[in-house]
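Shown here: the complex without one of its protein chains, the others still in place.
Note that the chains take the letters A, B and C in the order they are written out, and that residue 1 is the start of every chain.
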Amino acid sequence: MSLPRVHEIPIGGIITEPGSSRKNLTGGWRSLKPIIHDDRCIRCRICWTYCPEGTIKEIKGEFVVKGRKYQYKYEIDYNYCKGCGICAHECPTKAIEMVPEA
Amino acid sequence: MIEIRFHGRGGQGMVTASQVLATAAIMEGKYAQAFPEFGPERRGAPVKAYLRIDDKPIYKREPVVEPDVVVVGDQSLFVSENPLEGLKQNGILVVNGAYKAPVKTYYVDATSLALKVLGKAIVNTAMIGAVVKATGVVRLETALAALGKYFSGKIYELNAQLVKIAFDQTKEL
Amino acid sequence: MKVVYKSIWDLPAEELFASGHRACAGCGPAIAMRWITKTAGPNTIVVNATGCMEVTTTQYPETAWMVPYLHVAFENAAAAAAGIDSAIRVMSKKGLWSSGKTNVVVIAGDGGTYDIGLQSLSGMLERGHHVLYILYDNEAYMNTGIQRSGGTPRFAWTTTTPVGKAIRGKIQAKKDIMGIVMAHRVPYAATATISNIVDMANKIKTALEYTAEGPTFLHILAPCPPGWRFPEERTVEAARLAVETGYFPLYEYDHGKIRLNPPTSNMVADPKRRKPLREFLKFQGRFAHLTDAEIEELEKEVVANLEYLAKLASL
Partner (left out) sequence: MTAAAALQKAKTTLALTSNYAVAYAVKAADVDVVAVYPITPQTTIVEKIAEFVDDGELNADLIHVESEHSAMSAVVGAAAAGARVFTATSSQGLELMHEVLHIASGLRLPIVMAVPARALSAPISIHGDYSDVMNTRDTGWITYIASSAQEVYDTVIQAYKVAETALLPVMVSYDGFLMSHTTEPVELNDEEEVRRFLPRKDRPNVLRPEKPITMGAFAMPDWYYEIKYQVQEALMGSLKVVEEVDAEYGKIFGRSYGIVQTYRMEDADYAIIAYGGAAFGNAREAADIAREKGIKAGAIRLRVWRPFPTSHLLKQLAGVKAFAVVDRAIAFGSSGGGPVFLDVAAALWMNGIDIPGLSVIHGIGQRSMYVEDFVKIYEMLKSGERNKVIYMGLRL
């Protein structure tokens, strides 16, 4: 990859694109991977709250699991999840399981 | 160019005197340069201030070593130093109180005038009047106007009065 | 405290601290950053002191920040924020600031606050700038490799307070930074942790609101897995135990009045509700060398501190 030359870089070392760290996929840091067992998830929002990476997405919709209706479900953005396991550790119903990265 | 060296003691206002006269000269459209010799000494310590006035821009910035005029605000300075050092052949001394010196001398009793008018022995404004009388380097009216840039209100009134009295009472010894 | 968020379900959804930052897996401060930005909202300027959160979030040419962000140096975040506060006020008067009421928030670690930045913090507080200063405390210089700071607790191992034959860990106690801040008689200061998010978010909101009057301060405990030497999934638990054992009391200083917050207030009312300090210490490698006597000594300090705060709260 060729990097930009002196005059192709904004002055002052400023970064003009907010949130551009998303270009840096930190998913590769992972050795353990969290898996959400949706059937055990009680939609308490705790994993979403504590993720240091903001990788737990709250998806809105109509979800029926084991006869119960939910308006949310949680998904993990594996592009960024570093596999720290806080979500699994904090989950009150053990709905998140850490499994070795394939 | 006329070069004046002021000798006084910290707190007597001799630095301000040099600045007022520089301001007056500038107000008359001349060029002037006034600067003190600085040190951390405070009230009572001997201080010097320098003043140059010319019709042309002034470039040199060295202490005044060969003054045309020496102004001494406190006679006791003749004991601790030699205010007349380097005074030009035909130079003059302007001094607070009759002091016999081997040069052309003008004097005024600045301390007693200051005590009478201001109620304290701050002699700088009286010495301004004396210098103006002795040298004619600026006009009395301009000196009074310049004084107004440094003092205001009642304090200005009293000091302006003092300048005028000192101007009137300054005599050649 | 103004209760803006009654429960976890009221918390703001929009993320302003982007993924892809380079903080360690399980980083406590990163959790704090997410909630500071989410709670403060987009009309906020962040001034960050040098530290973990600066180097891991702004590696050129990428940034995790979605709000305007300035890093100047280690010791001067409060001074730089003071300049921004002044600029906004004067430019608003002159019609040169079009963004309306903008929050100015400092984010600094314990090194940048307790130690090298204390002078500029004190100056900013004394001058009454409209700035929220947030200390994220991970109790050592983690960015440079776990060296002791004024925020490091007694007996803790760090790379500069090793457990030797003659001296075992840090000798001195943790500095009372809240006491120092309160001595400046600011409108509002509070402690919070990354385990009690609703409490923290409400305190951020309250502190921001009070910046209309003057400077406000938040002391957020943010555990560091590599620095405290515990497994990275236990970051939130570590913070929670710090509160539940009384090691890190939750309280507010609101216009001269101190108020203890739950669960700290509960354990002061009923000491049985405080968990033994050992539960906080036992899984942290930095305390692994502690003897029973040393733990007992620390526990006495914890109890004394709670009694001290309870006394202040009763005034």
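Everything that follows uses one rule, which is that a residue touches a chain if its C-beta (ideal position, glycine included) is under 8 Å from a C-beta of that chain, and two chains touch if they have at least 3 such contacts.
This one's a predicted model, so the numbers in the text were calculated from it and none came from an experiment.
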| item | value |
| --- | --- |
| Shown chains touched by the chain that is not drawn here | A, B, C |
| Chain not shown: contacting residue from C:42, C:150 or C:214 | C:42 |
| Touching the absent chain when the full complex is considered, from C:32, C:66 or C:290 | C:66 |
| Given B:4, B:71 or B:146, the one touching the chain that is not displayed | B:146 |
| Contact footprint on chain B, counting only the chain that is left out | 18-19, 22-23, 26-27, 31-36, 38-40, 58-63, 65, 146, 149 |
| Residues belonging to chain C that touch the chain removed from view | 42-45, 47-48, 54-55, 58-61, 63, 65-73, 75-76, 78-84, 86-91, 93-94, 96-99, 102, 119-120, 122-123, 126-127 |
| Touching residues on chain A - with respect to the absent chain | 3-6, 9-16, 18 |
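The working rule: only the chains that are shown with their structure count from here on.
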| item | value |
| --- | --- |
| Graph class of chain-chain contacts, one of line, ring, star, complete, other | other |
| Averaged-CA centre spacing for the pair chain B and chain A, given as whole angstrom | 80 |
| Distance from the mean Cα position of chain C to that of chain A, given in whole angstrom | 24 |
| Euclidean distance of C-alpha centroids - chain B vs chain C, Å | 62 |
| Residue ranges of chain A touching chain C (in the complex, touch as defined) | 9, 13, 15, 17-26, 29-30, 44-46, 49-55, 58, 77, 79-80, 82-86, 88-90, 98 |
| Complex interface listing, chain C residues touching chain A | 8-9, 11, 13, 15, 17-28, 30-31, 34, 57-67, 194, 197, 225, 231-237 |
